[in-house]
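Let's turn to chain A:
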Amino acid sequence: MIGLTHYLVISALIFSIGLMGVLRRRNLLMLFFATEVMLNAVNIAFAAISHYYNDLTGQMFAFFIIAIAASEVAVGLGILIVLYKKHGSLDLDDLANMKG
Partner candidate 1 sequence: MLQPINVSLESLNLITLAPMLIAVAGGLIILILDLINGKLHKSLYVMLTILVLVVDFGATLGLNVNERGFFDVMLIDGVSIVSQLLIIVASIIFTPLALTSKRFHEYSYPEFFALFLFMVAGFQFMVASDNLILIFVGLETASLALYTLIALHNRSNSYEAAVKYFTMGALAAGFFAMGSAVIYGLTGSIELYRVADVLAARMNETGLMIAVFGSAVLLLVAFAFKLSLFPFHTWAPDVYEGASAPLAGYMSVVPKVAAFVVSIRIFGMYIDLGVEWVRIVIIVLAVLTMTLANVMALVQEDVKRMLAYSSISHAGFIIAALALDTTEGTTAIFFYYALFMFTNLGAFTMLWISRHKVRRFDARYDHPYEKFAGMISIRPVGAVIMAIFMLSLAGVPPFSVFWGKIYVMQAAVNSGYVWLAVVMGLNSAIAAYYYLKLVVYMFLKEPVKDVDTVQYNSSKPLMAVVGFATLATVAAIFYVQPLVSYIYYMISASGY
Partner candidate 2 sequence: MENILSILVFFPAIAGLLGFVVDKESARAYGITVAAIEFLLSVWLWFSFDTANAGMQFVELIPIIPDFGISYYLGVDGISLFIILMATLMTLIGMMSMSITENIKNMIITLLFLEMTMVGVFVSLDAIIFYLFWELSLVPMLYIIGAWGGPLRVYAAVKFFLYTFTGSLIMLVGMLFVAYVYHNLTGVWSFAITDWYALVLPVNYQLWLFAAFFVGFAIKVPMFPFHTWLPYAHGQAPTIGSVILAAVLLKMGTYGFVRFSLPMFPDASVMAIMPIAALSIVMIIYTAMVAYAQKDMKQVIAYSSVSHMGIIMLGIFAMNAEGISGSVFQMLSHGIVSGALFMLVGVIYDRRHTKLMSEFGGLASVMPKYAVIFGIMLMASVGLPLTIGFVGEFLVLLGFYHVSPVLTALAGTSIIIGAIYMLTLFKKSFFGPVTNEANKTLKDLSSKETWSLVPLVLIVVWLGVYPKPVLAPIDNSVKAMLAFMDAKAITQEAKDMIKVSKTTLNRGEVK
C-alpha cells in the first residue's frame, strides 16, 4: 500500500535532484529548470499531504506555487534577456564582475 511517506520520500528525492541541479548548472537557463524541479517536488508533497488529510489547503498551496513559478519564469526570462543582450552569454562564470 502506498502511504503518505512514499510520496514524501519521492518529493524529497526530487527536491534533492533539483538542488543538485542548482548546484551543478552554470547555464542560467538550465539552472532555472532545476528550480522548477524543486518547486514541483514540493507540489507533490502538498498534494499528497492534502490527500491524506483529506484537506484542500495543500492543493491551494500547490496551486499558488504553480502561479508563483509561472511569474518567476516570466520575470526571470525578462532578466535573462536583458542580460543576454548585454553579455551575449548566460554562463554564470562570465558573470562575476562584482566580487570581494
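Annotations
Heads up, the rule we're going with is that a residue touches a chain if its C-beta (ideal position, glycine included) is under 8 Å from a C-beta of that chain, and two chains touch if they have at least 3 such contacts; residues count from 1.
The candidates were selected such that all candidates are chains of the complex that A comes from, given by their letters.
Everything numeric here is computed off the predicted structure, so don't read it as measured data.
Within this complex, chain A is touched by candidate 1 out of 1 or 2. Those residues of chain A that touch candidate 1 in the complex are listed here as 4, 8, 11, 15, 18-19, 22, 28, 31-32, 35, 38-39, 41-42, 45-46, 49-50, 53, 55, 57-58, 60-61, 64-65, 67-68, 71-72, 75-76, 78-80, 82-83, 86-87, 95, 97-100.
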